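Data first, discussion second: the structure below is written as structure tokens.
The complex is shown incomplete by one protein chain, all other protein chains being positioned as in the whole.
Per-chain numbering from 1; labels A, B and C assigned in written order.
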Amino acid sequence: MLREHDIEIRVRYQETDGQGRLHHANFFTYFELGRTELLRAVGYNYREIEAEGWMLVVSEITCRYFLPAVFDDVLRLRTTVVESRGARVINEYQVFRGDTLLADGRSVVACVDRSGRVTRLPKRLLLERESTSKGR
Amino acid sequence: MLREHDIEIRVRYQETDGQGRLHHANFFTYFELGRTELLRAVGYNYREIEAEGWMLVVSEITCRYFLPAVFDDVLRLRTTVVESRGARVINEYQVFRGDTLLADGRSVVACVDRSGRVTRLPKRLLLERESTSKGR
Amino acid sequence: MLREHDIEIRVRYQETDGQGRLHHANFFTYFELGRTELLRAVGYNYREIEAEGWMLVVSEITCRYFLPAVFDDVLRLRTTVVESRGARVINEYQVFRGDTLLADGRSVVACVDRSGRVTRLPKRLLLERESTSKGR
Partner (left out) sequence: MLREHDIEIRVRYQETDGQGRLHHANFFTYFELGRTELLRAVGYNYREIEAEGWMLVVSEITCRYFLPAVFDDVLRLRTTVVESRGARVINEYQVFRGDTLLADGRSVVACVDRSGRVTRLPKRLLLERESTSKGR
């Protein structure tokens, strides 16, 4: 699996709040886009994963905010796979405007089956070659 | 069925936008709360409706905005059943702050079964006594 | 001004609801993206409009839903300027998946100044060549 993937996201008007800033909860929406697009970049998509009977559910997520983003900003979100084995994926996130880091984050996502029971990740999502490859 | 039901909604910070006002799309979220609570007021709830195999899907919705609402405003939403027969419910909405009308709206909701086919409303949702009662 | 502009929007996971469908209120979020990108396509942007002291506020908006969209669908939103003069812009919207029309809509947006008073549109936003084109 890819280790790292960048996407661009433009801040929507509705995503700003009364402070004129991107509301802090929306960074988690962006992180989800990052995970989705990282999957797509390896030729897989999350809709198929659910169709095949797996669900990836967030079990822990955090974000630290350094500088605000405002409406119409074009942000770059870097999503990194830190770990992907057993029943969980750990991702890290960095949100940039140009070269400036606005926020970073980290999540633990668990794989569950249709009954909600924690289960091993589908093989394709494992970071199998972790020890041998130095990234992509 | 009840003809009319009022609920109070306090504007959340996240629901405002860069103009410091309740974002216009969130009125539709409120309308949905109005429909849900009107159902509950007659001893029924939408979760059960879905569990029993029906879904109510919006087929048309509109809102007119007269005055803005801001963060922390306590709004009163009046939801009215204009029609409820066959496979559809027509509702009207009025959003007040105190006695001032801020917005009004109207929706047509269709009843579909699990396969997505339009189907007759569950009996309890019909406005059966429409002609004989003057409603509450 | 341009009369018509198309953008692509991919349905986000968070935008779906318990029915597994794009929640109906999110079409209004998309319509706002459509207006924003139509402005950008003529070399102007809404952030500047607000910085110069104007605000465009929705005074009426409606959507009709024909078929559902689901997570990860790539939709095409066509935004059309039907009228842009005096203090208001009227837009129409069509949402397609491939060649299939899923929904359409219409909005009236009013131009207000910082004090919230309705005011004439900035010149650039007027549909100047309206009289000479074949229009609607």
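In the analysis below, contacts are C-beta pairs under 8 Å (C-beta built on N, C-alpha and C of every residue); 3 or more make two chains touch, one makes a residue touch a chain.
Predicted model, so just to flag it, every value in this text is computed and none were measured.
The chain not shown here is touched by just one of A:57, A:82 or A:118, and that residue is A:57. Looking at chain B, the residues touching the absent chain are 12-14, 29, 32-33, 36, 45-47, 70-72. Residues of chain A in contact with the chain left out of this view: 18-19, 21, 24-26, 28-29, 32, 50, 55, 57-65, 68, 116. Seen across the whole complex, the unshown chain contacts chain C at 13-14, 16-18, 20, 23, 25, 70-71.
Keep in mind that, in the parts below, only the chains that are shown with their structure count from here on.
The busiest chain interface, judged by C-beta pairs in contact, is B-C.
Homomeric contact chain A/chain B is classed as same-residue, with over half of its interface positions used by both copies.
The most distant chain from chain C is A, comparing centres defined as mean Cα coordinates.
Chain C has the C-alpha centroid lying closest to the overall centroid of all protein C-alpha atoms shown. Chain B and chain C have Cα centroids lying 24 Å from one another. Residue positions of chain C touching 2 or more other chains: 29, 32.
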